[in-house]
Structures are given as structure tokens and as C-alpha cells.
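One structure below.
Left out: one protein chain. Kept in place: all the others.
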Amino acid sequence: MKALKILLLLLSLQVFACAVIADSQTCPATNSDSCGDGWEGEFFPGIPQIKYEGPSSKNPLAFKYYNSEEEILGKKMKDWFRFSVAFWHTFRGTGGDPFGAATKFWPWEDGTNSLKIAKRRMRANFEFINKLGVDYWCFHDRDIAPDGKTLEEANANLDEVVALAKELQGNKKVLWGTAQLFMHPRYMHGGATSSELGVYAYAAAQVKKAMEVTHYLGGENYVFWGGREGYQSLLNTDMERELNHLARFLESAVAHKRKIGFNGTLLIEPKPQEPTKHQYDWDAATTANFLRKYGLIDEFKLNIECNHATLSGHSCHHELETARINGLLGNIDANTGDPQVGWDTDQFLIDIGEATNIMLTVIRNGGIAPGGFNFDAKLRRESTDVEDLFIGHIIGMDTLARGLRNAAKIIEDGSLDELVRKRYQSFDSEIGSMIEAGKADFEFLEKKVMEWGEPKVPSAKQELAELIFQSAL
Amino acid sequence: MKALKILLLLLSLQVFACAVIADSQTCPATNSDSCGDGWEGEFFPGIPQIKYEGPSSKNPLAFKYYNSEEEILGKKMKDWFRFSVAFWHTFRGTGGDPFGAATKFWPWEDGTNSLKIAKRRMRANFEFINKLGVDYWCFHDRDIAPDGKTLEEANANLDEVVALAKELQGNKKVLWGTAQLFMHPRYMHGGATSSELGVYAYAAAQVKKAMEVTHYLGGENYVFWGGREGYQSLLNTDMERELNHLARFLESAVAHKRKIGFNGTLLIEPKPQEPTKHQYDWDAATTANFLRKYGLIDEFKLNIECNHATLSGHSCHHELETARINGLLGNIDANTGDPQVGWDTDQFLIDIGEATNIMLTVIRNGGIAPGGFNFDAKLRRESTDVEDLFIGHIIGMDTLARGLRNAAKIIEDGSLDELVRKRYQSFDSEIGSMIEAGKADFEFLEKKVMEWGEPKVPSAKQELAELIFQSAL
Amino acid sequence: MKALKILLLLLSLQVFACAVIADSQTCPATNSDSCGDGWEGEFFPGIPQIKYEGPSSKNPLAFKYYNSEEEILGKKMKDWFRFSVAFWHTFRGTGGDPFGAATKFWPWEDGTNSLKIAKRRMRANFEFINKLGVDYWCFHDRDIAPDGKTLEEANANLDEVVALAKELQGNKKVLWGTAQLFMHPRYMHGGATSSELGVYAYAAAQVKKAMEVTHYLGGENYVFWGGREGYQSLLNTDMERELNHLARFLESAVAHKRKIGFNGTLLIEPKPQEPTKHQYDWDAATTANFLRKYGLIDEFKLNIECNHATLSGHSCHHELETARINGLLGNIDANTGDPQVGWDTDQFLIDIGEATNIMLTVIRNGGIAPGGFNFDAKLRRESTDVEDLFIGHIIGMDTLARGLRNAAKIIEDGSLDELVRKRYQSFDSEIGSMIEAGKADFEFLEKKVMEWGEPKVPSAKQELAELIFQSAL
Partner (left out) sequence: MKALKILLLLLSLQVFACAVIADSQTCPATNSDSCGDGWEGEFFPGIPQIKYEGPSSKNPLAFKYYNSEEEILGKKMKDWFRFSVAFWHTFRGTGGDPFGAATKFWPWEDGTNSLKIAKRRMRANFEFINKLGVDYWCFHDRDIAPDGKTLEEANANLDEVVALAKELQGNKKVLWGTAQLFMHPRYMHGGATSSELGVYAYAAAQVKKAMEVTHYLGGENYVFWGGREGYQSLLNTDMERELNHLARFLESAVAHKRKIGFNGTLLIEPKPQEPTKHQYDWDAATTANFLRKYGLIDEFKLNIECNHATLSGHSCHHELETARINGLLGNIDANTGDPQVGWDTDQFLIDIGEATNIMLTVIRNGGIAPGGFNFDAKLRRESTDVEDLFIGHIIGMDTLARGLRNAAKIIEDGSLDELVRKRYQSFDSEIGSMIEAGKADFEFLEKKVMEWGEPKVPSAKQELAELIFQSAL
């Protein structure tokens, strides 16, 4: 069949996102042992090790605020952040968009999605991580290794690249792995929520393998982003049945985690929509409701992404705090969107105020480990120099470092916390305690009102809070 | 104190929404027995009883689609809808908005919020309900009776108006009552989530009384809309403590309901924001998460409002379905927003397609009783004729009646249901049953994938579903 | 150079949108004469000629409302609409999106973008148009013919396909042609507004050729959609210089139109954003301002797209009316977006009310010729049957046909027009005429106010207008 043939072709050649490709593989899966990747020397020859040079530096290839070993509030900066490079954006992002072809043609690419190039990219990945000075990386199964004509072939490809990654990885670690259940056309109706049983099974098999290789690489978390777990129209969708399937699927993932002895955290990454009109993991609260309904609340945490937060109508800070007070803050996808744009732009964070809010929550949470900050951020389509990859990560890391420094200042200063504490101090009274303990019923309170008369209501002092906050920036 | 004096003044004169008022009361609470309301004859003298005249009628004061006694799918139209007039919009809506003063000066008003006028309005309410031919009404405590200088005085005012309502009500019923915890400045930081204990207590006392009068009037439900239960800024807010307070408050409401023998349903009405930047009952899923977290999920249902749905980034149909499959669909606030407008416009629904979707969910839910369809909809500010009050409700009722007729056609035709059933039929197999029963683990499914190879994935037929849907309109 | 090599590869293989491709061309441009397209028989073998069967028909492959030869308000339906099939969505839409690969594998495709397949598609196009019963088609240069390694080669490819189209076209016509200035990476910074002079020149050469082939095919309009004519960030953009370049570019287009004797209308298609953060042709008013500023207002009209309208914060009706009263309504891209979605979904219109509004404007405009209704609408990614292509167009055409029938009813009934006329009748007075003629200065009017006292301001009767409107649906 024609469609199937093209589909198979696609399997062997598909690159991440809106890719444009060509040529046949130069090193097929069936004969890969003898294949090196044919690349000599450095991948980023002009780029030095990125160092901390302080705020007055004019060097774009240096940190001005991120100083990995410096202690802030009793912890090294690198331990607050646990920064991670996202393999897909950095190494598989092509610059393609719904109206445009790829714009990025990195020197180590040859236009194919062969095993040879997959391995070469993995080497580039570690050189990048090392030069940037971060300790973690994240990946989807299909962005590190080519898909296959069959699941067996895909798994074999994956094993081969993973073996290389293990070898290259040294003291670097996997922050989390995940399975790509959204790119391949088989997943067009979803993975765990596909209307097709065969696709559900395929998704299960793919997640099984992805969990196993994450475990093998010493990954500290495993992520579920259900890009296609949602609907385009309620007219042709049985939402209740799909949600039941999703719960069954996640229960099985928990069981498999136990079976293989993986102790990392399972994370769900909420996103409201795109590519679907409605994604079931809409935001933190929606995901928490789902987890509670199906008795999964103790098995999962959340991976909060700032751009997803704003697409769902919330500030990033709101989503982080919602996750935190539900006991679900597991990881942060450090990026930002454009406030006037209605789709996921995955930009590097540059807003110092937002970074400060993020870090206030992280500090309040006692840190984010075993999660971290994954740069789910990509270069703009028009940024096409190799050095742009470094500049993007540097501005992202420096922005968050400024956020941490500012948050520490605010906490050490104490006046913002004091303002909030005072606001609620009437509840620190005896009757306040009764109310908070559930011992003050409506009759009791009605009597108190009649006794007290009209309550005094002080100013909320929001402008003062903003002034205190801004003075730390 | 000056502020207090003005506040007290306000208590006695305050009208709903952006009101403009004047004069002192002509009939004070302390001497109201001798006060009639001084109004002779009909309130709506030119308006006949609104009757069903069928689709070809050109009479704007007649129903073209709503035929109360006609049976659709085995139930009378009036029993599907249980239409309710919202006292506040219809009788206390002034046309004020953030940039403009009142525009509506109904003949029975004299510019005061006195008990005399409160009673007169109540008589107008029942004439309106009778002429419109609906069976239910809804109210906030403070929109049917004037506030007082003290809680005792406010309660006495309320009792007096409620006694009259009981007398006038006849076979009409209260769909639901509620307490207005958002208008008075004491509630500026919230009611149950106020940072001030005295306000929490006041809110408790006010809800206690509102539940009692709802019960006294035979109300079938009681609603919580937390217009101020949210935040303006996270910088000065302890969200976790506020949410804990809200849970304590709702637990007390459940206890009070039992104590007074009220058997109606307690309903929460989600809204994402406005007046606050973030309201804790953001949408159906967020509210469900809250109820589950605090063990309240069996005590509350949801009152879904279409305009609130779209403000939260969802279609109305989505929110209704989410409530339904969480077992929480309790009532519908029948209105609509403007798709290009970012605030609550509370317009009468005129979209036949949306009405059809709403009714598909209601039918699937087996009806909405003991809830109903409350017209939380208001005239545009510029609609200032008394007859506009009728025209607005007529178009709203006719639109929903068209929705019901269309939904019945779709269900009787069966082809849309069949399309959906077929889409998921692979799960009606033996392995599908295993998956749905939680008996198919990842290993088993992986083996199946290797056995089956690439799954076939059929078209979702969305355009066909839309074509079938539209052909019923 | 590697990058260049991959780029060239891309030129030869690129398919529209997020495409996945492979293989080399089977019939190179240099040797195309001897190439047939190797396809026997019908492209849509199971699909009959689509006929009008009336509202009671249950046949999804028939029109229920569109009856091409039926006269409505003195004009045949087909002449009101002048429906056009968009070649790109129908024949080059792959179902790819930012997170997913192609899903559509039409039987006549072989996975290449060769001339052979380009010709085969063109034959499929005319079979489709014939079976659907429309008279027009629209195209971008690069979606009908493969790009080339050089401009000369690309032009030769285009000429070859255009020659075939001319031959096949018969009594069908080109509604409009356009140049694709957004897909190729050279256009990543824009075409006419690129920061690179060489790209400006390339865009000029490409538009020149596209205008010429549109003229050759008897096209009645030529469209400019500046998908990349905008910016991603103001920080690195000289907006003023870019807008000046855009004006120079359009002036040259006008000059070239005259030079080649093309009498069709030049159209600009506003869109607020996507792919850029800000597109210079944001909406109708923004585009009109640009045209006026640069003295081009008499040379261009607008192609209004409903989905673009709503993305810019306006209703479709607003954009159509804005174009109309600025004398700029030239063509309609008939589609719709999802009101909760922040990107261009290009769905087939299914909202009868919106269709009625559209047709009210078109009737008020005295029709849309020499423009028409182009179906800039695509199947959902998950709709993968060949018949879905027909179903999508049928529901789109039937929806607009219902809109026309409803609009005619509203106009014939007259009561909505009468309501509007009456609303403004105070200006039909002597002083009204003075005001409208610019002869009533502030002093004169102040005197009148002192003479008249407080004006009476009647109800706007919006609910009545909505009731009249809806009763025609």
C-alpha cells in the first residue's frame, strides 16, 4: 500500500518538528556496528568554556549572574537550579514552523535522521553541556534515535544511541526522559487516549521502553506530556472514556516503574492546548483533579512550564504556587511565552521579575530536587548561528540567577513576608485557631458578629508590596 | 468617624451594581408594618401573557419555539428547563458599568433602596414571572432587601421581604438563593477567604441567614459564587491559608444545612476572574480538585455558567461535560459572552448551535433537576424599555428551546452517536475490556504490538460530525 | 558548503507546510517533456458529482442548501459566491502541525515533490473542482510547481505546470494567484521587508513571475499575504525602514501590473500574527492606514479572512464591514477559527449566524465580484479519508448558502433595516443635515442644547434586533 510505504519512509527519515529532509541513511540500523560518525574535532570550535565574569562583563559568551559554585541561602547556585539542556530544542529544533521550512543547518548535520548522525549529535550534546557548564539533560526517545520500521527496530536504534550516551555521559545526568507520543501520525488521535486500541498498546510499549532507558541512564525523573491526549471537537469524542483510558495507562506506568525498580519521580506536564483544541492536562489544578479522581495523587508530581501557564490564562507564578500547595511541584520547564501570542513560543526567559517570582516559590518549596530547571526553550527561527545556541542558554541561566539573587534579597530583607504575615494576623487569635481547626460553626460566628459589629478592614497594601518587590530587582 | 458614617449611609442606600441613588428611605425597617408600597395596578401594563405562537409568528412578545407543555423525548419542555428569572439582573440591574452611570429607570423605582420599594419590586417580580410563564426565581439576600446598619437590621429587612415573597409566591418556586458577599466593601478581600477574621465571621453569619431564608421559601438549591474569593496579587496573598479557610467555611455550610434540615443541593459556581485577577473556583476542574482535596466532593455540585466557561478558555459545552463526567452537573446559568470580549457580559444566549450542545449534555445527564436554567443574563446597558426585559428572556428561552428540539432530532436520528460509538469500537473487544479493567500491563501490550505491527488509524470524521450536527439546526 | 547543499536539496523536495518527504524526483525539470504522470482513471472514484438534494437529504455527499443556479435576490447563488478551491489546503495540506508529522497520504501522491506529481495533482484538482461544482481555484506559485535550484529552474517548473493547468482549466477560472514568500528559509526575515536586499530582490522576482502566470491563466485577482512581513521582536527591528520597503515593493507591483496589462484587482490579506509575532497587515484598518499613508489606497483592496479577523480581536463581520465602508472589500477567505484557540485553525465555516452576517455585508456591497469566496480552509489533521475533502467543502458551501438564504429573508422582511433606520432618524432632520454637511459648529450646537434641554435617548433595542435576526435562521 502506498500510504504505508510513505509512512515507513517517514519512520526512517522523520526529524523532529517541521523538518525537511532528504537522502537515505548512510548507516542503516542493520549495519551500525561498524559505523562511526565521521566527525573530527570540536563541534563548537570557536566557543570557550562559559565562565562567570560578573555583571560588568560585556562578553556575550560569559555568565554575568550565574556563578555555579556560589552559595545563596546556604546552597550552591547549581544545586538550586539543576539546569538541564533539552535535547529536542537544542539538537533537533530545525526552525520549521506551520508556515515555514527548516532554517537551521548545523555543521554536524547532513540532512538525514540516520543512526550515524544521531550518534554524532549525542557527542555534540555532551560537548555543548560541558562547555555550558550544566549537569543535566532531557530527551524524548525519538529525538535521540531514529524511529524504525517496526517497534523492534526502533527499540534497537534507541538502545544503540543510549549505549553511546551512557558511555559519553560521565558525571552528567539525565534529569528526565520521556516518550514522544505526538509526532508520529499513528498518535493523531492521542496515545493513551487514542480511539484505537492498537495505538494505546503502541503508546504503552513505547513508554515502557522509554522508562527503561531513562532508568538505565540513571534518570531522576520521567515525564508525561500528553500533547495529543485531548480533543479537537467534542462532537466526535467520548471524553469520559478517554479519561478512563488515560487513568488506566498511568496506573500501568506506575506498576511498571515498580517492576523495574525505577525510583525517579513520575511527572505530568500540564498544557492547555496546542496541538489539540483542549488537552486533558489543562493546568495544574485540572491535572490534580484528574490524579485525585483516579487515586493517583501520590504517584505523580507536576512539571510546570511557564509558557504553558500563561497559555492557560494563569501567571507562571500562579501555576507554581498551585503545584506547591497541592504538594505537586516536581520540575520546572524554564521558558516563557509572548504575552500577546496565543501559541507556545518556548522562548528563553528574560523577565527578571518573573524569574524572581519563580525563585521565591522554589525557595519556599525547599528547592526543586530531584527535579530541576529544564530549558524547554528554543532559538527563534531566525537565529541561525551556532553561537546563538549558547547565547540563548546564557541569557536564560543568567535571568534565573538574577531571580535567585533577588529572591534571596527579598527573603533576607523580610519586609515582604512581614507584610503578608500581618495581613492575616487576626487568624492567629484564639477564635482564628478555632476557625482553622473547624470548631467555629455558623451559629457561633453569627453571635460573634452581633457582639463585634462591623469589622474593620485594612488596606491590602498591594502597591507597597510591589514597591518592596521591585526594590530587590 | 467619617468613613464609618459614609459606610453606614451606604448600607442603607446601596443598590445592586454600579448604582446611583439618592433620597432617604420612605419606609424605614423599624416602622414598616404600616407601609404598603403605594403602587396601583399592573407593573407591565402593555405586556400580555407570553404565549407560544410557533416559528412563523412575527410577534416579538410570543414564543416561537418554547412550548412549555409540549413533550420532547418524553418530558415536558418546562421540565427539561425549569427556567428561572434572576432577580438581580432583572430587577436590580441599573445599566451601570465601570465607565457609566445607571441607564434604567423602571417606573416602579423611586431611586431609593427602601423596604417600600423592595416590596414593590417583589410584586413586580412575580407579575414578570407569571407573564413570562416560568416557574422559578433566584436571588441574593441583598438584592431583594436593603442592607442594614447592623446584621440584625439587615436580617430584619430580609425577613420582611421574604415573608412577602412567601405570600406572593403561590406555586412559583425558588430555584436557588445565595448571599451577596462581594458588593459591600467589607468583602473587598473576600468573604470566606478574607484576611480579616471579622469578615470571615460576617460572611458566615450572612450565609447562615441566606440558607435559612432559602429553605423557608422552599428553595431547591443554594449557590456559592465566590466573586471575591481569590486574589489580586500573589505578592500580598497567602493562597494556601485562604484555601484552607474556604474549606472550613464550606464544611460549616454543610453542617448548617443538616442542622436546619435543608435538603436542597449546595452548588458552587466557577468563574475564572473578575472582579479578582484570579478566583479560586476558576473552572469546573479546578473546583472539583478543591472539593476532592478537602473531602467535600460528595456535598457539592456545580452551577455552570456559559459566559464564565468561555472566560476561562473553555467552550460552554466543555465545562458542562466536565461537570457531568465528574458527577457534578447541578445547575446552568443560561447566558453567553461575547467571544471577543474579556469580561463577563452576561448576554442572553442567541447561538442555536451552542444551545444544541448544551441540551445534548443535559439530555445525556438525564435532565438537570433539582437544578434548572437560571437566566443570569441582563439587558444591554442601552436597552431601556420595560418590554426589553421580556424580549431578552423570550429570545433566551426560544434559543434554548431550539437547542432542545435540535438535540432531540440528533438523538432520534442516531447517526452522530453511531459515529462516536464506532470510533471507539476497538475497545469493545476482549483486549479492550482487559485494558479498561486495568488488566493489561505494559509488557502484555508490548507483546501485542510486536505481534500486530503498525496499527491502522482511521479518519476522525470531524467534518462529517459537524455536517450531521448542523443538519439538525 | 553543507548548509547550501541541504538548502538546495530542500528546494527540490520541499512540500507545503510541515512536510515529510523523501526520494529524489522521478521526473526532473530538465527532462519533463517525456514525462506523463502515470495515473490512470479517476482520482476520486467513489465520489459522484455533488448535487443539490434539499434540506431533507441525509446524503453527506450532496448539497442541502447550495443550489448553484437558484436565484436569490435576483442573482444566481453561484454568482453571489464565486466559490474557489484553495489548491494549497486541498492538495498540499499534509496534516503536519508544529508537533506532528504528515497524516494525509492521498492515493495519487508518492511522497515526492516532483514535476510528475505536480502535474498529477493538477489533474486531481480539476476533477475535484468539477465534481464539487465550483468555478474557481486559487494557488501559490510554489504549491503548484516544485521550487528549483535557481530562480530560472523554479520558473521553468512553474511554466510547465501552468501550461498544463491552462490546458485542463476549460471554463474554470483562477480567482487569484499569489507568490509563496514565507515557506523558504530565505524569507525568514520577510520578503519585501527582509533585512537583506538580496531577499527583497528575490521576492520581487518571484511576485513578478506569479503575477505573470496569474495573468496568463486569466486570473481575476492577485493576492499579497505577507506572512513574514512583520517582526518577532522590536529590539532587532527597524520597523519604519521595513514599512518603507514594503511600500516601495507594492508600488513596483502596481507598476508591473500595468506593464503586463493585468486588469485584475490587487488584494492584501490582513492577518495579525502567526508566523510572526506582529504582521504589518494586522487587520483591515491597519492595512488601510498603510495604504493611505503611502498613497496606495486606490490600487489595492482587501481579502478578508474570518479566522484572521477573530485572531485580531474582531468579529468577522466587523472586518468585512470595515473593509466595505473603506471601499476595500475585495474578496473573502471563507473559513473560521475556534473561539478558544489562539492560532489560525482555518476550519470550514459551520456557524449559520456568522454566515448570515457575512452575506448581509456582501449583499450590502452589491456582491463581491471580481472577488469571490475562496475556501482557505483545511481538513482537521485527523480527517484522512479522501471523501473528507468533499465533506469539508460541502459543509462550508452549505453553511454559506444558508447564510445567503437567511440574509435574503432578513432583507425581504425589512424589519431589521427599519429598526436601524429609525434609530438614526433624528439625523434625517434639517439640523441633522447641517451636521452631516459640516455646517453646524460648536457654538450653534451649544445654543441648540440650551434651547432644547436634556435630550431624550431611546432604547437601542439590541435584544429585539437579535430576535429578528435569529428568527431568520
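Per-chain numbering from 1; labels A, B and C assigned in written order.
Going forward, contacts are C-beta pairs under 8 Å (C-beta built on N, C-alpha and C of every residue); 3 or more make two chains touch, one makes a residue touch a chain.
Predicted model only: the values in this text are computed from it and were never measured.
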Of C:200, C:262 or C:390, the one touching the omitted chain in the full complex: C:200
Touching the absent chain when the full complex is considered, from A:313, A:330, A:372 or A:403: A:313
Which of A:101, A:188, A:266 or A:352 contacts the chain that the document leaves out: A:352
Chain not shown, touching residues in subunit B: 2-3, 5-7, 9-10, 13-14, 17-23, 95-103, 105, 107, 109-111, 182-185, 187-189, 227-228, 232-233, 273-275, 277-278, 311, 338, 340-344, 380-382, 384
Absent-chain interface as seen on subunit C, which is shown: 4, 7, 150-152, 185-186, 188-189, 194-202, 204-205, 207-209, 232-241, 243-245, 248, 251-253, 255-256, 272, 278, 282-283, 285-286, 288-290, 292-293, 312-315, 317-318, 321-322, 325-326, 357, 416, 419-420, 423-424, 426-427, 429, 431-432, 435-436, 438, 440-443, 445-446, 448-450, 452-458, 460-462, 465-466, 469
Absent chain, residues of subunit A that touch it: 55, 58, 60, 64, 310, 313-315, 339-340, 348, 350-353, 379-380, 382-385, 388, 391-392, 394-395, 398-399, 415, 457-464, 466-471, 473
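Note that only the chains that are shown with their structure count from here on.
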Any chain that touches subunit B and subunit A: C
Length of the line joining the C-alpha centres of subunit A and subunit C, rounded to whole Å: 37
Euclidean distance of C-alpha centroids - subunit B vs subunit C, Å: 41
Residues within subunit B bordering two or more other chains: 313-315, 457-458, 460-462, 466, 469
